[in-house]
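Supplied in structure tokens, the structure appears directly below.
Heads up, one of the protein chains got dropped from this complex, but the rest are sitting where they should.
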Amino acid sequence: METGRLETFSDGVFAIAATLLILSVGSNLSWTSDAQLRHELAQAWPSYVAYVVSFMTIGIIWANHHTVMNQIARADRTFLMLTVGFLMVVAFIPFPTRLVQVYIHTPNAAAATVAYGITLTLTAVMFNALWFYAARGGRLLREDADERTVRGISKTFRFGPWIYLVVTLVAVKAPAAGAIGFLLFALFWVIESSVFGRSDPASI
Amino acid sequence: METGRLETFSDGVFAIAATLLILSVGSNLSWTSDAQLRHELAQAWPSYVAYVVSFMTIGIIWANHHTVMNQIARADRTFLMLTVGFLMVVAFIPFPTRLVQVYIHTPNAAAATVAYGITLTLTAVMFNALWFYAARGGRLLREDADERTVRGISKTFRFGPWIYLVVTLVAVKAPAAGAIGFLLFALFWVIESSVFGRSDPASI
Amino acid sequence: METGRLETFSDGVFAIAATLLILSVGSNLSWTSDAQLRHELAQAWPSYVAYVVSFMTIGIIWANHHTVMNQIARADRTFLMLTVGFLMVVAFIPFPTRLVQVYIHTPNAAAATVAYGITLTLTAVMFNALWFYAARGGRLLREDADERTVRGISKTFRFGPWIYLVVTLVAVKAPAAGAIGFLLFALFWVIESSVFGRSDPASI
Partner (left out) sequence: METGRLETFSDGVFAIAATLLILSVGSNLSWTSDAQLRHELAQAWPSYVAYVVSFMTIGIIWANHHTVMNQIARADRTFLMLTVGFLMVVAFIPFPTRLVQVYIHTPNAAAATVAYGITLTLTAVMFNALWFYAARGGRLLREDADERTVRGISKTFRFGPWIYLVVTLVAVKAPAAGAIGFLLFALFWVIESSVFGRSDPASI
């Protein structure tokens, strides 16, 4: 099977999941006519930060998925089903994002941040499953797959789940630190790939 | 008519319907500031299961639609309208999913599960209508359609509606058993196509 | 400008507008734990009918847009902006659909049905503007545009706004009759194009 339609479907889910994030920005506003809107909008800053972190995270996943698919020549049914499972976890991200937006300033912050962290950890796990299923023994790779890129992906991907897991464990005790961890990790990715990746042709 | 734009539109509806499922996860949460969030999130497990079953079901429909379209060379207006009808039922799935999420633990579980089952039965019926309209006498098939795949699709598709109907009838009396039935059927498809379908080149 | 990306964007809006319709199915349900769900689901039948009519209407618009774009070779900025205006009205359809779903059984049925009719009338007007801008003097048509199809589109499109306008005027006095009118018109289109259009190669 060609991977074209697989990418269309995946891009659709990435784009929708990212765009749906906006629906929960403003969950903290009262939406009443006697609101102190200016004050409420200022207070709602964690809502915007959570939007930015989740949007960036999905954007990075999309960019990485692109890098991965560039090395892959064909798909089989197992790969198709792994992709569906992977997209299922990505499409789940708006829910814990909303939890964080609503609860970050309450005693429930830990539960919300941990739910967020578990979702991101699972996303990284599924992305690994997808990749290593395709790459093991070159099963679905292109004939002319760039070996350096393939090894680069394998090396980087392995760390993902562990980093998310560690930040999630931090969030159990210190939800604010956990939230900052997710923000920093997304920022790191953006900066790493846009500044350092720029000079490295293999990173695309 | 070429089938390219038909696939783009279909993939769009599949991707959106699947991604919209997330909007109703959390329907059972109180979203109040004094919530026992950790407890509520644990209690909401049927909500996640329903999300997974519906997402997987739409994912399988998407993968099968892909297999079907691979055998089809062109579309006429009847096929176009059958596709619209088919997508209409697929896009309906988020509604009964939400019913199940909200009502599975209440005396209304039967009504919710039956509504879910009727929707999936109709989806299977419309998918059959689509396929047999295209396949009858090779009407819209490719010149070089793989005969084994064509017969394989015809054989498998015929069962779909009946299985969903039976599980729906079970759900009338035993909603929990019905819900488990829908889960098992989705799991069966995922495992069947990813494990057994792997070695069978015709299954893609 | 090539029309490829124009079609992708249009197909995206059509697919999303159609799929978003599901969000308002169930507006009439109480969603409380002591609901008489079976009874409520039966009572909500106008909600399903409205979903079907709007989904079919958007599906027909999509199919017709496809037919139209098949005759068009290129786009200019005016055509681009007319397309944006056209999509803006199509994407508006979920709002009056929800009005009809919520108010069809109340004294507000007329206002809801008229709002629905105005939206569909505007959609037909914008579709005409789009088509006649492209077709006048063959401005954006393909060199080898099928003359019979071009004349067929022009002839059919001209009627659209007037029919929707008449049904809308009926809805002012008799909302139920208006609603049935919109249903019949959508059905007419589906049947006309799938049964009669089948034997007519020019209709695609």
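We call the chains A, B and C, going by the order they appear; numbering starts again at 1 in every chain.
We adopt the following convention: contacts are C-beta pairs under 8 Å (C-beta built on N, C-alpha and C of every residue); 3 or more make two chains touch, one makes a residue touch a chain.
Computed from a prediction, not measured in an experiment: that's the story for all the values here.
Q: Which of the displayed chains are touched by the chain that has been omitted?
A: The chain that is not shown touches these displayed chains: A, C.
Q: Among A:59, A:138 or A:152, single out the residue that touches the unshown chain.
A: A:59
Q: Kindly state which of the options C:44, C:102, C:145 or C:174 is in contact with the chain not pictured.
A: C:102
Q: Looking beyond the chains shown, say which of C:69, C:115, C:135 or C:170 touches the absent one.
A: Candidates C:69, C:115, C:135 or C:170; residue touching the omitted chain: C:115.
Q: Residue-wise, where is subunit A in contact with the chain that is not depicted?
A: 7-8, 11-12, 14-16, 18-23, 25-26, 31, 33, 35-38, 41, 51-52, 55-56, 59-60, 62-63, 66, 70, 190, 193-195, 197-198, 203-204
Q: Mind pulling the subunit C residues that touch the left-out chain?
A: Looking at subunit C, the ones touching the missing chain are residues 1, 5, 8-9, 12-13, 16-17, 20, 23, 27, 75-78, 80-82, 84-85, 87-88, 91-92, 94-95, 98-99, 102-103, 106, 108, 110-112, 115.
Going forward, only the chains that are shown with their structure count from here on.
Q: Fit subunit A to subunit B on CA atoms, both being copies of the same sequence, and give the resulting rotation angle in degrees, nearest 5.
A: Copies differ by a rotation of 90 degrees.
Q: If I list every residue number at the interface of subunit B and subunit C, are over half of them used by both copies, so same, or under half, so different?
A: different
Q: Rounded to the nearest whole Å, what is the centre-to-centre distance of subunit A and subunit C, using the mean of the C-alpha atoms as each centre?
A: The answer is 36 Å.
Q: Can you check how far apart subunit B and subunit C are, centre to centre, with Cα atoms defining each centre and the answer in Å?
A: Centre-to-centre distance between subunit B and subunit C: 25 Å.
Q: For subunit B, what residues touch not just one other chain but two or more?
A: Where subunit B meets two or more other chains at a single residue, that happens at 8, 12, 16, 20, 23.
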